[in-house]
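Below you'll find the structure, written out as structure tokens, and then a few comments.
Only one protein chain is missing from this complex, and each of the others stays in its spot.
Then we have subunit A:
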Amino acid sequence: MAYGRRRRQNQAQGSEDVQGPSSALSAFLREQGINADSVRLRYEDNVRREQEMIERQQQLEQEQQEQEQQGQEEQGQSGNILNDNLTDIGEASGLDSDEEVYEGDDKNDTEVALIKERARAKRRRVDGNDAAGFNADHGVGKNYCIECDKEFAISVYSKKMEKYGRVGYLCPSCTKIAIRRERLAKRNEIEARKKRKKIAAALLDKQAFRLPSLQDFCIKIITENINDVDLLGDIGVNNRKKISRILAKKRSLDSKTMRLFLEPSLRELEFWDCSKIDKAALGQIPAICPKLESLTLNMCGHLHKDNMLYYGEKLTNLRYLDLNGPFLINDQIWQDFFDSKVGKNLTAFHLRNTHRFTSDSLVTLLDNIGDQLEELTLSRLDGLDSKGVYDLLPHYLHSIKYLEISYPHKEELIDDDMIVNLMANNGEHLETLILEGCSYLTDQFLVSGLKPFCPNLTKLSLKLLDQITDNGVTQLFTDWNINGGLMDLDLTRCISLTDNSIYKALEHCSQTLVQLKLNSVKGLTKKVFLRLSRNIRFPLLTSMDLGFVRSVDDSVLAILSRIAPKLSILEIYGNSRCSDKAIVRGDLRIIGRETDSI
């Protein structure tokens, strides 16, 4: 009833549109059909009702007294007792529904008539101008839609709902609309979930989700049907490379499909998964591509000694060789290869993951091309177990620009003296130095090796060097004037480092730094970021890893977002204080938040 009144007042007010300015509260009240009149009316109602109740109570008490007196005079009148009970019930059950209760008692007739008359008057007041007389005939068996107020016959399909503080049913047409709306909401929810999933998946690939290009679609279809392709044709070097990489990722690069990528004019070739390419197919590389200058073979466990010797004979232009996992090649073959004319031409040699590359192999390599080598990688070579041979490196290498010595067989093999010596001989050329997992190294090589001898160093990786301390790093980066600044710094799991040294390092490199990894440098506190925020900007920093630096929180993210305007990838795995509420730039992708889970 209350709602009906509000609605009707609403409709009535719809016509009087021109109004002065009003507050949000009064607009809300008006919308809800609450105005001063209705409030006053309700108040008056209540007051009147209370008065009536009091009056009736008094009347009843009087009557009761009279009846008692009469009863004492004429005992055995049962009707009155019943009547009294009824009166009580009437009082208890809400006063307005008295029509049915008060029936046919002569004695109370006048009173009943009075009450009825009052009730009617009240309803008339409440209904106001309502012509339909809606409330008057609101009876049993009739249903009114809770939403549109239409009268309808309730059925099993009617939708029950709770609204405006009441429970009611919707009429068929409203039900239809509500169901359609619900279904739509459900579909939107599913859609949104799918969207979140895709965005989260793209985030893990360090990309923002975007519509695949037509080339991507084509490449997808080609890689799915690569076995039916006879010739790739003129699809462009980048697309060729892309297809090759996708095939490698899908592990479907094999002896047959790899031939699609061989071309006589090719100068560079890379196969990132050679595990299904057999000896015969590997032998075809120099036969079809004699002009190769750069060759990268990853996971090349099938690379046979015949292949290696054949390469040593035919690939006369080869300058760059990168092999990962060639464990069929033994010491003798390595020596033969380095003694061949191709081996003597190399300026870049990268080798990873083989135990058959021994100390003797390295000596032959150094003997032949040690002084011309510009790039050298020796990573995870367990056959190199002689410290004496590692100590030879400084004597042979003179023009090295890129040096990676990582994960040696035993940590003692790489010590401070050797690196200091190497820097003294090569430091002026050196641009990249990667010493991952050489955990025997201490502060000494930083202070006596890098600081005085490395003016051109731009990339430095000291991953897993747990013995270097604040002292060494601070000394290295304080007034390192000969060096113009690093572009790539990796201090992952240098767990002894804390705020001061990291601040010094970042202060030195701030203008040049592009990539920074501080994963698991757990000594870092929030203070260092506040200090950076006040004093330093990183104009070029684009990628940063702060995983498992637990002090990083939302405010640190906001600081980094501000002081590194080009930062686009920030990894923060394992930092539970970072949430999706962090206020960062839109083009900064934050990877590894718990809230981003798929």
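One rule holds in what follows: contacts are C-beta pairs under 8 Å (C-beta built on N, C-alpha and C of every residue); 3 or more make two chains touch, one makes a residue touch a chain; residues count from 1.
Basically, contacts and distances are computed from a predicted model.
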item: Name under which UniProt lists the unshown chain, selected from "Elongin-C", "Gamma-secretase subunit Aph-1", "Cytoplasmic tRNA 2-thiolation protein 2" or "V-type proton ATPase subunit"; value: "Elongin-C"
item: Given A:L25, A:V156 or A:L211, the one touching the chain that is not displayed; value: A:L211
item: Option touching the unshown chain, where A:C145, A:I219, A:A348 or A:L476 are the choices; value: A:I219
item: Hidden-chain contact residue, picked from the options A:E191, A:E313, A:E412 or A:D479; value: A:E191
item: Identified contact with the non-displayed chain, of A:L41, A:M161, A:I235 or A:I536; value: A:I235
item: Chain not shown, touching residues in subunit A; value: 191, 194-195, 198-199, 209, 211-215, 217-219, 221-222, 225, 228-229, 232-236, 238-239
